[in-house]
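One structure is given here, and the rest of the page talks about it.
One protein chain is absent from this view; the other protein chains keep their places.
Per-chain numbering from 1; labels A, B and C assigned in written order.
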Amino acid sequence: MNLTVLIHCPDQKGIISAVTNFLHEKGGNVVYLDQHVDKQAAIFFMRLEAEFENGYTQQLFDSEFKDTLAPRFNMKWQSHLKKIKPRMALFVSKYNHCLYDLLSRYHSGELEAEIPFILSNHKDLGFIAEQFGIPFYHVPFSKENREEAEAEQLKLLKEHKVDFIVLARYMQIVSSTVIAQYPNKIINIHHSFLPAFAGAKPYHAAFKRGVKIIGATSHYVTEELDAGPIIEQDVVPVSHTHTIKDFIAKGRDLEKIVLARAVKLHLKHKTMVYNNKTVIFT
Amino acid sequence: MNLTVLIHCPDQKGIISAVTNFLHEKGGNVVYLDQHVDKQAAIFFMRLEAEFENGYTQQLFDSEFKDTLAPRFNMKWQSHLKKIKPRMALFVSKYNHCLYDLLSRYHSGELEAEIPFILSNHKDLGFIAEQFGIPFYHVPFSKENREEAEAEQLKLLKEHKVDFIVLARYMQIVSSTVIAQYPNKIINIHHSFLPAFAGAKPYHAAFKRGVKIIGATSHYVTEELDAGPIIEQDVVPVSHTHTIKDFIAKGRDLEKIVLARAVKLHLKHKTMVYNNKTVIFT
Amino acid sequence: MNLTVLIHCPDQKGIISAVTNFLHEKGGNVVYLDQHVDKQAAIFFMRLEAEFENGYTQQLFDSEFKDTLAPRFNMKWQSHLKKIKPRMALFVSKYNHCLYDLLSRYHSGELEAEIPFILSNHKDLGFIAEQFGIPFYHVPFSKENREEAEAEQLKLLKEHKVDFIVLARYMQIVSSTVIAQYPNKIINIHHSFLPAFAGAKPYHAAFKRGVKIIGATSHYVTEELDAGPIIEQDVVPVSHTHTIKDFIAKGRDLEKIVLARAVKLHLKHKTMVYNNKTVIFT
Partner (left out) sequence: MNLTVLIHCPDQKGIISAVTNFLHEKGGNVVYLDQHVDKQAAIFFMRLEAEFENGYTQQLFDSEFKDTLAPRFNMKWQSHLKKIKPRMALFVSKYNHCLYDLLSRYHSGELEAEIPFILSNHKDLGFIAEQFGIPFYHVPFSKENREEAEAEQLKLLKEHKVDFIVLARYMQIVSSTVIAQYPNKIINIHHSFLPAFAGAKPYHAAFKRGVKIIGATSHYVTEELDAGPIIEQDVVPVSHTHTIKDFIAKGRDLEKIVLARAVKLHLKHKTMVYNNKTVIFT
């Protein structure tokens, strides 16, 4: 088996040798190791991939690691089997560029994921789900039906054993209840270079300010709007010749590329979150 | 002579043909024309370069244009002789990277400018002025001597017939009086991707927010801090592996390049300002 | 009507004022003018957009311009009505990312084009044509059926009144006959930063050379392989951590974005070709 292990703990001496030794003793070969220390915060981070050809299992690893190294170093950790594809729900509204982009990547085998369903507060993009043969749920959302809609979302997420959610230009605030159940597991794409132009209509705001570069930001969703841990950002130059419509068109290309990159990093367990920031192993 | 003309006025029909005709009739050959219309604001902008080989002068152009086309189209306009080098004062504090960069460009003939003096609120960089043989004035600035210092600055600017001021990491707020006398003629470099992280310590703020890209912004100075018309911006990727010190080191390269680009655009009369934004002709 | 006019001719005095005057006299309002002079080659280029509200037609313009200014300045020129959507044929093989990208843009109304058909030397992508309801022609191509295949391509292009062809990762050399009939009207995407790594397997070659940046290039197809006039290029950083497979995955995103930008420039008549180079009006 190929096992990916993510660890973070207070920084201290001897962690790397202890962990690599542990894996070595269990018959594992470390094929990848990346580590990071935030010296200011005194936190240690590590991502390893180990290969075992001796029948050692994830279950064994989990139980043995839990009883030995994890408590010794006060670690928070996860293990993931490479062959397991995470289950990703897509939430959309009316814009189709991110949806088309993710689905065509999925369809080409570029994304190591399952997509159990697409959910939308509007019916408009149902036909794309149909084009790609993926179940589509229309869950309208308004002040009046808020609790009902939320309940339906949670029911679908549970039923389909969803591991994480991608907001592919879902123009609706996700409720606290959903966020609480999917901590650092909801990926949003915001159409600005955060923290500039958080909130609604960022392209309009960028145009008004007369910036020479616009951006897009993919981040994990937290309670505070557009303020969650940033996974990926990219930018594109603009000039006085571009109208707001041009900003939006250029932005679409940014949004889809930046979101896709963030989704791939998440799928490969290359992101770790702490202090509202991310460590991205590449 | 080679004359550069900058024009802006309410958008209306026939401006381009009227102006190009005017120049044609005076014996000028238009060797460059770039124009822009901000449709939302209904403002027309144009930059022309015309060559005259018939003895026609800037003085003649100015007086004839002023009496005919300018009032007809309600134009604001300026003309500049290509052979005249603008006079640029450099204001610095303690950081030397922008100063070294501008001076080495100046020294190589890359900047078509005169540098009558370097002014600083600290003595630290005086030796660089000396290295390059440029007069250096030490004008300390504090709450107590504010008015005096301001008066001295203005006196130096007048005496040396300064056309515009470059704040090459001048870590001191320029007073309203100076700004009022040099409207859209003071160029600052701010070490963030504005409007993100305006104000003090932008690299620290960027680090805390966990951004994946940092930037620098060159802008004209207005009363409101870090909120003036943006001339040029650029960015560089960062990651969790970078400390604040790394941000600062990467930022230095951005700052000097972005500031130098803005200075060159200003020197070539390629910038126009309106509604707190710029039109940049390239 | 809104008329776009592209002109190039030997550089000489008075062209801009002559053309803008001409349009003014016919009742047109020049809403956009961009011009360029290649001083080395002594060639003048201009792109104008003019609006007429007086019933003046493209036919009138064409015949009057042809008899007056065009011969006087020895101009090569074209005029295009803004409301006419060019007809674009898509040629593909087995890779689907550029095809999906163009079709989703088309479907969202982002491309002002008609797509009469998709042609491929393989059957693999027929289902995508079907997904989007666009006719699909399978025209296999081999040494043996070369002439036949060529004839069929030309027949389809004629029948469907195709204005230009987009090779959206068409892994087959287009024949000289087709190129001759569509000069500067066949757009290719090459998966390298040309002129580096022309020809087959550019990602493999880039990997072997150990470059730190990879690119994609969109260009007009000429007789010489990968040597036609470049329309658009972009790049993305890579490192020693990336395998050839990673290069290919990163490249896919570049290819689709760069090709789409080139297609949009062509659709808006913003490209002019001379000396195997392009002038791109933006």
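By definition in this document, a residue touches a chain if its C-beta (ideal position, glycine included) is under 8 Å from a C-beta of that chain, and two chains touch if they have at least 3 such contacts.
Keep in mind the model is a prediction, meaning the values are calculated, not measured.
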Residue among A:Ser17, A:Gln40 or A:Gln78 that touches the chain left out of view: A:Ser17
Sole contact to the chain not displayed, among B:Gln12, B:Gln40 or B:Gln131: B:Gln131
Touch residues of chain B, complete complex, unshown partner: 96-97, 100-101, 104-105, 107-108, 110, 131-132, 241, 249, 252-253, 257, 260, 282
Interface residues of chain A (partner: the chain not displayed): 13-14, 16-17, 20-21, 23-24, 29-35, 37, 237
Interface with the unshown chain - residue positions in chain C: 36, 38-40, 193-197, 209-213, 215, 229-235, 239-241, 243, 275-280, 282
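In this text, only the chains that are shown with their structure count from here on.
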Label of the chain whose CA centroid is most distant from the centroid of chain B: A
Copies chain A and chain C touch via same or different residues, half shared test: same
Intercentroid distance (Cα basis), chain C paired with chain A, Å: 36
Multi-chain contact sites of chain A, meaning residues that touch two or more partners: 241, 282
